[in-house]
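With one protein chain removed, the remaining protein chains of the complex are shown where they sit.
Which chain is which? They are A, B and C, in the order written, and residues in each are numbered from 1.
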Amino acid sequence: MKQLLFIILLCAGAYITKAATVDTIAAHSDVMHKDIACVVIKPSSYDGKKDVPVVYLLHGYSGNQRDWITEVPAIKQYADQDSIIIVCPDGNYNSWYFDAPMDSTVRYETFVSKELVNYMDAHYKTIKDRAGRGITGLSMGGHGAFYLAFKHQDIFGVAGSMSGGVDIRPYPLKWEISKLLGSYKEHPENWEANADINLVHLLTPNSLAIIFDCGTDDFFYKVNVALHEKLLYYGIPHDFIVRPGAHTWDYWSNSISFQLLYMKHYFDTARK
Amino acid sequence: MKQLLFIILLCAGAYITKAATVDTIAAHSDVMHKDIACVVIKPSSYDGKKDVPVVYLLHGYSGNQRDWITEVPAIKQYADQDSIIIVCPDGNYNSWYFDAPMDSTVRYETFVSKELVNYMDAHYKTIKDRAGRGITGLSMGGHGAFYLAFKHQDIFGVAGSMSGGVDIRPYPLKWEISKLLGSYKEHPENWEANADINLVHLLTPNSLAIIFDCGTDDFFYKVNVALHEKLLYYGIPHDFIVRPGAHTWDYWSNSISFQLLYMKHYFDTARK
Amino acid sequence: MKQLLFIILLCAGAYITKAATVDTIAAHSDVMHKDIACVVIKPSSYDGKKDVPVVYLLHGYSGNQRDWITEVPAIKQYADQDSIIIVCPDGNYNSWYFDAPMDSTVRYETFVSKELVNYMDAHYKTIKDRAGRGITGLSMGGHGAFYLAFKHQDIFGVAGSMSGGVDIRPYPLKWEISKLLGSYKEHPENWEANADINLVHLLTPNSLAIIFDCGTDDFFYKVNVALHEKLLYYGIPHDFIVRPGAHTWDYWSNSISFQLLYMKHYFDTARK
Partner (left out) sequence: MKQLLFIILLCAGAYITKAATVDTIAAHSDVMHKDIACVVIKPSSYDGKKDVPVVYLLHGYSGNQRDWITEVPAIKQYADQDSIIIVCPDGNYNSWYFDAPMDSTVRYETFVSKELVNYMDAHYKTIKDRAGRGITGLSMGGHGAFYLAFKHQDIFGVAGSMSGGVDIRPYPLKWEISKLLGSYKEHPENWEANADINLVHLLTPNSLAIIFDCGTDDFFYKVNVALHEKLLYYGIPHDFIVRPGAHTWDYWSNSISFQLLYMKHYFDTARK
């Protein structure tokens, strides 16, 4: 009879525990000499045995590592449903995920694309390979995801952007970018070299799986359409979604489900 | 001990039976005096108690009701995952889902939008309401889904199109359309009146939830871009996805998962 | 010695007489009860034995049958070089080559496409067949050439337009068009039905060989670009040339040589 109860509890448990686990970790950055907080969401299917894909999910300007989990709690279900780990690093409010030429204390390109990836591969049972790594984000984080993936295609196999600042040049006075790159007026070369739209030459057809979207009422709409057209011109395959909506969490809570569906398709086929 | 086994079987059963059911039904059309074969996919969660949303999924030119289930068996999982019924009617090879002005034996607009909907509502535990009805399809079926939904917004709440022939006028000699509408040269008014792109005046902002997509290598790419631009011009909110790909089942087997995700979001929020 | 001289003269003559002949004829119009002056240019190779292609060459608003021969005398050389007959009918200053719904005395559609064609076939050794008939013109005559050729593809095999008024709707108050069609305000249906750009449904791919051009500084530039884009959208093959230049004889004296080269290629291949 004890056994019976035990089994009932086990079965029930299979349902009860069917929920992703949320950890907050502190990953050390050697290049910045500090620990950086990251939210890690493990799917309920995570058992430490099977290698799991990882999606790096970046926040926007003025945000932090808790933005996504707070504003879109459904990402836990998505992690479960797709059996993926989702990691949300802190992007230091306004780092733009750069190794900033004008501020040596900001080295978030190195942190996310190398140090955090190494941390995840060391501490979790991950697919240690670009075929199991995706990166996406919103706004500043959409810029960041494309910036890091275009430059580090050996690390990431699939990249997304939601309402991303995929060209920063039209916004020379905004969001403290000039503290990182210098003013556009005096250092145009830094702005040219660090705008996602100017890194298209790093791509070749299907070298990277790409999805991005933007709302028609978003102030970043035009730069996303421009990137779409440039990619079409260069013959770089990509998914591009235009939707109703603006620069809001309503928009991103919808968008993220499509981005993750795209990444799941990628993970399902990339290693075959 | 018997009980133990029983419980184990029960628990196991919860997993084993988790599979959609596929019926082939014959729905009678009064207006065409014939039975029409349809494939109906019920989700595993279907219990005859809870009202379930229905997605009407149309095939392309030269196809039949079995195309989708044969070419994309994964739609059974999608029906399960989203707890929706999917119905694939036979579209008579080349009906274009018209009540054809030049061929009174072709009345597929009436069949799909009235007779089949009534059949489904009578024989299944459906949400008997536009908030629980979606319609989508590929190519000729993409045309059909928009054609029926734009004209019958009282019936359908959400509409999709994949690689749809959303403007038929550039193809006056193709796919037997002229047998249904008369030649474009002699009956331009029929072509003008029955092209999806010319029915945009029937829409008002958010009167219908709309998603459509097309591959950049598809011969229908230009008409889809044209519809997207017209909808933008008219301020009609819609999701539009441009992807790599052509007029192939590879394309549609990917596309359908995004279309159903969109419809699931619609069904989840439409009745609130 | 006489013979010698005779032969020398003959040989010389072969060169001397190598010049097109210009006739002015009066072709009767039954429907308008009047004779209409036309300039006919016969190539030097014309011998009354071999069937020759004919190009109908229309003048612009405020012009007459002598415009082309006066302003571009080189068309005689082109007739020679290509062994074609060129006919320039009088278009009554401002007929727009219509059978005008608002002025029954204006029936230039019938005159040019039927009566004049019959006259030419009766009085000259022509190719009596669409494969040997081209039509082009400038401005009002570019409109006219497309208008007549789109509607009478049984008569004309190749059509051109130079700086043509290929959409008249943007010019409701100009060039006395409203005397022919009624005002655009009160009779929009006449304007819609008689604008070249609205006759594209009469074309199917390669049903008519089409060439047109316009100068970038021409006030008709935008309507020509619009027609080009509509033809691309409808998949109707055509040659379209954008050039520097405005609404001037400098422009047309250059343009006509390219139009005739195109027509020569058509005549050379159409009857094979």
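Things worth noting here:
The rule is short, and it goes like this: a contact is a pair of C-beta atoms (placed from the backbone, for glycine too) under 8 Å apart; a residue touches a chain by one contact, two chains touch by 3 or more.
Model, not experiment: these values are computed from the prediction.
Shown chains touched by the undisplayed chain in the intact complex: A, C. Across C:Tyr171, C:Phe219 or C:Phe258, the single residue that touches the chain missing here is C:Phe258. Panel shows chain A; residues 201-202, 204-205, 233-235 of it touch the chain omitted from the view. Residues of chain C that touch the chain left out of the display are 3-4, 7-8, 10-11, 14, 81, 216, 228, 232, 237-244, 254, 257-258, 261-262, 265.
We take it that only the chains that are shown with their structure count from here on.
Rounded to the nearest 5, the angle that brings the Cα atoms of chain B onto chain C is 130°.
Chain centres here are Cα means. That of chain A falls 33 Å from that of chain B. Residues of chain A in contact with at least two other chains: none.
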